[in-house]
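Okay, handing you the structure first.
Every protein chain except one is present and positioned as in the full complex.
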Amino acid sequence: MKEEQKQLFHPIVVAVTSIAALFILALGGLLLWNQARGKVPMLVNSVELKNLHEELRHHPKDEALKLQIRRLDFQLRQALFARLQLSRNATRALAVGVFIFLVGAHFSRVTRLQRPAPRRRPRHTHESETRKHRIASLVLLGVFAGVAIAALLLSRNPVQLPPRGAATPTAVAVPDFPTPEEIRQNWPSFRGPNGAGIAKTANIPLTWDAKTGQNIRWKTAIPLHGMSSPIIWGNRVFLTGANAQSNCVFSFAADTGQLLWTSNITIPGGVRAPAPRLGDDTSLAAPTPVTDGRRIYAIFPNGEIAAFDFAGKQIWARNIGPLENSYGYAASLAIYQDYLFIQIDRGAPEDGQSKMLALDTQTGQERWEKPRAVNGSWSSPTMIEVNGQPQLLTAAAPLLIAYNPLDGTELWQLKCLESDVAPTPIFAAGMVVTIAPNTAIYGVRPGAANFAWKIEDGVPEATSPISDGQRAYIISNEGLLNCCDLQTGKRIWQHEIEGQFYASPSIAGNALIVLDRAGTAHVLALGDKFEERGQGSIGEECGASPVPHGNRLYLRGKEHLFCIEAAQK
Amino acid sequence: MATALAQRFPPPEFTETGHQMPTLTGFPSRALAWDYVDVVVLFVALALAAWLVLRRRSRRGVIALSIFSLLYFGFWRKGCVCSIGSMQNITQALFDSAYAVPLTVLAFGVLPLVFALFFGRVFCAAVCPHGAFQDLMLLRPLHTPTWLEHGLRLLAYVYLGLAAIFAATGGGYIICQYDPFIALFRLSGSLTMILLGVGFLAASLFIGRPYCRFLCPYGVLLGLAAAVARWRPSITPSACTQCSRCEDFCPFNAINISTPKPAPLQPPSPMAQKIRLTVLLLLIPIFVGLGLWLGDAAGAALARKHRVVNLAERVHLETSGTVQGTTEASEAFHAAGTPQEKLFGEAHTLRERYVRAGRLGGIWVGLVVGIKLLTLGFRRKRERYETDAEHCLACARCFEFCPQDQKWKQILAQAPHPVHAADATK
Partner (left out) sequence: MNRRNFINGVARVAALLGLGGLAARLLQHAQVAHTVWQIDPWKCTYCGKCATECVLELSAVKCVQFYDICGYCDFCTGYFEPQPNKLSTGAENQLCPTGAIVRKFIEDPYYEYTINEPLCIGCAKCVKGCTLFGNGSFHLQIKHDRCVNCNECSIAKACPANAIHRIPSNKPYLFKTREGKPS
């Protein structure tokens, strides 16, 4: 290149290169700033949008708010994709800028009039080279020392893992479950031991009144509504309650009624499943929890099930949903050894949505699952013992089915039920009593090809039967109380009690307790003739089954939990 | 066994409309043909680079090929897979029988090494997009002092050791994770990676190829291969005039100078030489032992980079109550319901592997330090300026600045039957 040309081109090249450099700095800075604002999902984290959503939850009918959300959502989406496009284009422009800069920089050297003189420096001598190598050796050692220090710093504070083969506290291999004797002494599930509703040794007062406080040991407000019944283990009473935001288990001191703890289910890493929309007749906490004296297990209609220890700490939780059926999920849990049973009956038999599920009580992991060709049901699974063999008894139209609790194999079944089954069957003295609502009451011998007897009048819709071993007592929702021979179904007596009955009756010692919806309990004598021995009232709406235990009777009203015990004289 | 909760809602039957479920579309597989094209391009580029450097002695040619490589391997093929990273795949395949290294990746790992054994680091010269990027950015080289050069070069050996440890034990590909240029090639990446890339590029404006010289682990292997190469770039095709221009203009400190004569009054005594040799030889096992000890100590800490060990430690800390709360990984572990003993057992096995690997890595670093000290203690006698075969990146700059080469090229241009440089040097 000639001198004149160089003179002409050099300033131009330098100018272009400088402009390119400025362009790179500006655009590069802008792009970096853009990057620093975070990657794509900025929209996902819009606080403003989140707040608006929250507001909408409080004002669900606010159309202007909806419009505002839609508008903001659209703006954010547009901004997101515009930003993507912009950064794509800007990066390309930046690449072009860098290219121009490099070419320009090289050209500016070519067009420079004076070539740079080589750097002047002292000549190499033997001594300078030896010294240089000596310093180099020292620097090398220095770098090595740096690496060594880094290695030693890294190896500080090692985490000691448990030695190989050592059992860890959370994974105890030995199953731990209560003895039958322990179960008999408590009221661990819906309707107590074996779901029979009987506390043989209980001795409760014959009269009480919440208004005057007569024989009311204590009364505690229940924080959240629920239709489930209380359960008892030792000196603890457990209840469940729920609303649209939370599913809770409450623990009360049996002696004082003090609320000891409230635990909310949190599904690890999960969002809360939406609570189903239900009518006023039921609640978001209809299923009764169970306990094995080690943990309390509770299930809720949005599919959440969890285990808590006696201190209220959640041990495991998962969502096995959905459970939705036409009136809301109501089946209580049942337990056998370290198996936890969930009866999920939904839809029609051909829908294939109904199933029986068994979980490991220690981990919540699935043990077995069996599909059930049944309609939706609201009755609870019950653990019974037939000739020494444990059986899991379930009822849903059209089948009464008993399973082996350990592996879910079907032991026997009988097709006798119809419509929406809500009463839970019982087993006493070799006879299962089961109810097809508004149709018939059946006596069934386990494994028999047909029912032993059938009664067609006074058939309840929701309440479960109860038996003292000789007689079966069945109270219909309208208050018609039937007493019949357990083995033959022959009527012994019948009596009509005023009131509406949804709570399943219980037996305390030699007293039958029937509880009407208004909260009035009738204490009746067991036997071949009707005899009312007393009455008690808690003065508030009541749907939960009465729980007799020791000298006490626990009743769950709509607002309060009551403990009834004869006052000390 | 099929999991139970797979289908909560039965698939619908569209009785009214007879609607047909759409079939899945739009699932293209990866275009593999490009992977083979890459290998062919790599081979051709290596051959071309060798020819340009050793036969044509053309800096311009090297620049042109560099631009091509940067555009093709870097921006077009997004820099993946590259030869530097492929070493990790090869290492993993050697130690993990479940992993089979793809043929193309193997070719990427081996071809540049084979070329280096014959022609020196021609891969670095103009084929590697990382090198090309830095080389093209080099506008105003500053002189790096020799002592710093020697010290910093050790980092690449350490990096190589670490990369090999992690690749062999399943701890991940750290070379890929901390590759400074890949984010630039893809024109996207995390902010840290982009900043790292921009930082290296900015440094490359003044410092010749900082990544290649001080960090590139593959460069270590290429250097070792190039040290015994059959042909190597010779600065001048004819007699060296000791003008030292090549040394002044080499931005990579890769010129071995002609040995200056010692002052005549103080000839080095042979006895002192012998003692020094013995001491330096004895230092090698000492450094190896030191490295072994350090590697052993750091092994368990390095194991933390492995997800299983990391998870096991976290889970243990959570269950023992030392830390509160859970991480996403520990939650996923709890949800999967795997027994903790199994996790801890795996973690123990892995830790042992890491400690073994750490010891080997430590021995490697110790050995390198020992040998480097030995070579720094003695110098070979040289009559002329030569390329340092191990560290010469074959960029062909020195040719451009060698007055002898320029003269020779002028002669060549006028000669009716051109002779080649390699012949002329004989």
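Letters A and B name the chains as they come in the text, with residue numbers starting at 1 for each one.
Here, a residue touches a chain if its C-beta (ideal position, glycine included) is under 8 Å from a C-beta of that chain, and two chains touch if they have at least 3 such contacts.
Just so we're clear, the structure is a prediction, and the values are computed from it rather than from any experiment.
*Asks:* Quick one: say which of B:His19, B:Lys342 or B:Lys407 touches the chain that got left out.
*Replies:* The missing chain is touched by B:His19.
*Asks:* Just to verify: which one of B:Val110, B:Leu148 or B:Ile411 makes contact with the chain not shown?
*Replies:* Of these options, the touching residue for the absent chain is B:Val110.
*Asks:* In the full complex, which residues of chain A touch the absent chain?
*Replies:* That gives, for chain A, the contact residues 39-41, 43-44, 52-53, 56-57, 60, 65-66, 69-70, 73-74, 76-77, 80-81, 84, 87-88, 244, 267, 269-274, 303, 319, 321-322.
*Asks:* Quickly run down the residues of chain B that touch the omitted chain.
*Replies:* So the residues of chain B touching the missing chain come out as 1-4, 6-12, 14-17, 19, 21-24, 26-30, 32, 35, 78, 80-82, 85-86, 88-90, 93-94, 97, 99-106, 110, 113-114, 117-118, 172-173, 176-177, 182-183, 186, 188-190, 225, 227-230, 307, 327-329, 331-332, 335-336.
We adopt the following convention: only the chains that are shown with their structure count from here on.
*Asks:* Find the geometric centre of each of chain A and chain B from their Cα atoms only, then give the gap between the two centres in Å, rounded to an integer.
*Replies:* The mean C-alpha positions of chain A and chain B differ by 52 Å.
*Asks:* In the complex, go through chain A and note every residue touching chain B.
*Replies:* 28, 32, 35-36, 39, 88, 91-92, 95, 102, 105-106, 118-119, 121, 123-129, 132-133, 135-144, 147-148, 151-152, 154-155, 158-159, 161-162, 164-171, 268-269, 320-322, 351-353, 355, 357, 363, 365-366, 369
*Asks:* Report the residues of chain B in contact with chain A in the complex, numbered from low to high.
*Replies:* So the residues of chain B in touch with chain A come to 4-5, 8-10, 75, 136-137, 139, 143, 146-152, 154-155, 158, 187-188, 190-191, 194-195, 198, 245, 248-249, 257, 259-263, 287, 290, 294-295, 297-302, 312-313, 316-317, 319, 326, 328, 331-332, 334-335, 337, 339-341, 344-345, 347-348, 351, 362, 365, 369, 372-373, 376-377, 379.
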